[in-house]
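Excluded from the complex is one protein chain; the other protein chains are retained at their positions.
A and B are the chain letters, set down in written order, and residue numbers restart from 1 in every chain.
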Amino acid sequence: MSQVKIDKVCKKFGDFEAVKNFSLEIQDGEFIVLVGPSGCGKTTLLRMVAGLETVTSGEIFIDEAQITHMPPKKRDIAMVFQNYALYPHMNVYKNLAFALKLRKMPKPEIKETVKKTADLLGIGDFLNRFPNQLSGGQKQRVALGRAIVRQPKVFLFDEPLSNLDAKLRGSMRAEILDIHQRLNNTSIYVTHDQLEAMTMGTRIIIMKDGAIQQNGTPQEIYNNPVNKFVAGFIGSPAMNVMSCTIKEETGNLMAVNKGMNLTIPAEKTTGLTSYIDQDVYLGLRPEHISDLAGNATKADNSTFKAFVRLVEPLGSEQLIHLEAEDQRFIARIDPRSHITYGETLDFQAQMASATFFDGKTEERIV
Amino acid sequence: MLSQRILDYTDRQIRWLFSAPALLVMLGLFAYPMFRLIWTGFTDEVLSSEGKIEFIGVANYVRAFSEDPHFLRSIWLTLYFAVGSTLGQLTLGLGLALFLNRQFKGEATFRMLLMFPIIATPVAMSLVWSMLMNPMMGHLNYYLSLLGLPGSLWAADTSTVLPSLIMIELWHWVPMTMLVLLAGLKSLPKEPFEAATVDGASRFQMFVNITLPLLQPYVFLLLLLRLVHGLKVFDKIFVISGGGPNRASETLNIMIYEQAFGATNFGYASALGSFLLLIILLISIGLFRFRQRKWSY
Partner (left out) sequence: MMADQTIQKINRLLFYAILIFIVTVFFFPFMWVAFTAFQDAVNAGAVPPDLLAPPTLDNFRQVFEEGGFISCMINSTIVVALTLTANLIVSLPAAYVIARNRQNWMMFLILFMQMAPWITLLLPWYIIFKKLGLYDTYIGLVLSNLTFMIPFTIWLMLGFFEDVPVEVEEAAWLDGCSHLGTFVRIVVPLVKGGIITITTLGFMFCWNIFLFPLVLSGYGTKTLPVFVYGFMDDNQLDFGPLAAASLLTMLPVIIFVLINQKYFRQGIAFGGGK
């Protein structure tokens, strides 16, 4: 259907730079998720694509056509808002039909299109109801329907699920994805929820302070975060990050912290040799810390002793909160291991999966 | 590219045009006349004279403050009327609102009947009141005599004319202050009262320590609004007493009207008008400051 190209876009509110030199190309049919903490500029960027916010500098194209300074009504873009933004004085049918009516579509055709869309979303029975007679989930479906019904070039979603409760959010997530797979529209989805980003995006853009931190598939971002911020932002529970010093001992590189001496495997050492005797950050995902319970492996130089502060059994796994010296970690561990509060045990760090970040720039080393 | 930019800018700013009609009307009918009024106040313009209008500086003001004994008197009469009716409206309105702050049978009918004085055409009601207050044939004196009280000359006597007018003003507006304060009372949060009940406060203590402080913004706002209104009252006085007898109820508004359209001293009347406007401007500033504070709660 359509591609979107955002070229060196900046947005200033007075002295405050909300979006800095932002460039991004979105291919036809992609589902792009913009994610970041609040105030990172993701919503501003979305609103600039929609035309609701002016662009300070830079250009935006849809299908090679320059739309940077086009009013919203001419852009052929649909947006789903966080608070639904349904027309309160129109029933569901009229909400869906409004845009078609403005386009002077003949009445029978409007009727058919609205009906098809409503059936797709399972709101066919509510067409005569008014927005205040609908539940949150139903309202969100109508808002989706209003966007779908006119087959726009690009779909924009501005945190559409954050007003729903957790359970509904899960099912709506699946529903939006399902619709996307059926219609294959180019979509830009803004959220602050990393779980939504991971599960929905064909590509994720992580933003902070108005700039892109990383752009990649969910897997790439999870496995290879470019910096400490991304590592901490994606994944739940977050990646364990601790500061340590790189030392060389008997030909091996070690990550050293009070009470902890972890050997760095050979395949990781390449980038780290220049950091000897310097401070770095060591990042370990919770699933890369394991207990020794099942294994006969004795404590070796990739293990450390830690105190169990809290055990969170989640059924399919358990999260163990650990404390070693001043550092705190979370480990994701097989639910069959019997670990209880107050124990001090040996845990193994899977250093082959570890990530290292520069101590000053916080950029990834290896 | 540039033209697109200009078009887009216009499209975004076009909404401002929505305010253009109102702005034009207010410029033509408010801003310019205000300017004209102040300017005329420094001239010797006379109504219906086609002759030359001369700029005479502050002569009109000098005349008002030092040569026209009625000017200072009319300020006093205006204040007397405005302050008297404002205080009356607030005390009576507050008293009634407190008395009625409960649920009772016939509440809706009662409120409807109380709305009548606010709605009814003031000129028509002034006419009705002047008939009721007629010293010879009016019914008021008859009812007083039923109660064994002596009759009054009401608006026909220099000493009773202003109190009579204030009484009518109270009849006209107390229902409104009451409705506003009642709405305020009903909108007060319940929790402080419940907490005080638990703490064992008496009804009087609750009134002094909770109701009044919570209601204070309403009362103060109403006080300023009613005061400004009182300074502007024209219809009643004009119809009932016409400023008399013997100019005893000739407030600033009536005096300005008489000077302009009776004595045709347009320049002088404009100077008096500018003076009144200045007073209202000062009160408006005070009122606005107060509203701002209230909004920031």
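Just so we're on the same page, a residue touches a chain if its C-beta (ideal position, glycine included) is under 8 Å from a C-beta of that chain, and two chains touch if they have at least 3 such contacts.
The model shown is predicted, which means the values in this text are computed figures rather than measured ones.
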Query: Thinking of the whole complex, not just what is shown, which of B:L7, B:L29 or B:A195 touches the missing chain?
result: B:L29
Statement: Given A:P37, A:P88 or A:P313, the residue that touches the chain left out of view is A:P88
Statement: Touching the hidden chain, out of B:F42, B:F81 or B:F266, is B:F266
Field: Per the touch definition above, residue among B:Y80, B:F193 or B:F234 touching the missing chain
entry: B:F234
Field: Hidden partner interface residues of chain A, rising order
entry: 50-52, 71-73, 75, 77-79, 81-83, 85-89, 98-99, 102-103, 146, 150
- prompt: So that we can see where the missing chain sits, which residues of chain B does it touch?
  reply: 11, 14-16, 18-19, 21-23, 25-26, 29-30, 32-34, 36-37, 40, 47, 96, 99, 104, 106, 110-125, 127-132, 134, 137-139, 142, 171, 173-176, 179-180, 183, 221-222, 225-226, 228-229, 231-232, 234-235, 238-239, 253, 256-257, 260-261, 266, 269-270, 273-274, 276-277, 280-281, 283-285, 287-288, 291-292
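As a working rule, only the chains that are shown with their structure count from here on.
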- prompt: CA centre of chain A versus CA centre of chain B: separation in Å?
  reply: 60
- prompt: What part of chain A is in contact with chain B in the complex they form?
  reply: 54, 66, 68-71
Message: Applying the document's contact rule, which stretches of chain B touch chain A when the two form their complex?
response: 1, 4-5, 7-9, 11-12
